[in-house]
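As you look at this complex, bear in mind that one protein chain is not there, while each of the others sits in place.
After this line comes chain A, so read on.
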């Protein structure tokens, strides 16, 4: 278990460093409109790439995952909250997993 503990400490460090470094070191205001726009678009691009296509393999079974994704997209389109969208997706996957 000592080995696992050391591994966890290492994981914590390599997670913390990229998060804190720019925030702590970089104080200047970026003037370039290009870089500003780039940074503004980053969260959307990151979340898109994190979600697709990996969402389809997130439940161990493709078809329920597709149904869950559909419901999540629909609920999000109608601007439901994070929790409603997440729970709606879970419930859909759970129920449809008995069909496939």
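Everything that follows uses one rule, which is that contacts are C-beta pairs under 8 Å (C-beta built on N, C-alpha and C of every residue); 3 or more make two chains touch, one makes a residue touch a chain; residues count from 1.
The working rule: contacts and distances are computed from a predicted model.
**Q** The hidden chain: which UniProt name fits, "Probable glycine dehydrogenase (decarboxylating) subunit 1", "Sulfite oxidase-like oxidoreductase", "Predicted branched-chain amino acid permease (Azaleucine resistance)" or "Ferredoxin reductase"?
**A** Matching "Probable glycine dehydrogenase (decarboxylating) subunit 1", "Sulfite oxidase-like oxidoreductase", "Predicted branched-chain amino acid permease (Azaleucine resistance)" or "Ferredoxin reductase" to the record, the invisible chain is "Predicted branched-chain amino acid permease (Azaleucine resistance)".
**Q** Under the stated touch rule, tell me which residues of chain A contact the chain that is not displayed.
**A** For chain A, the residues touching the absent chain are 1, 4-24, 26-27, 29-30, 33-55, 58-61, 64-65, 68-69, 72-73, 75-77, 79-91, 93-94, 97-98.
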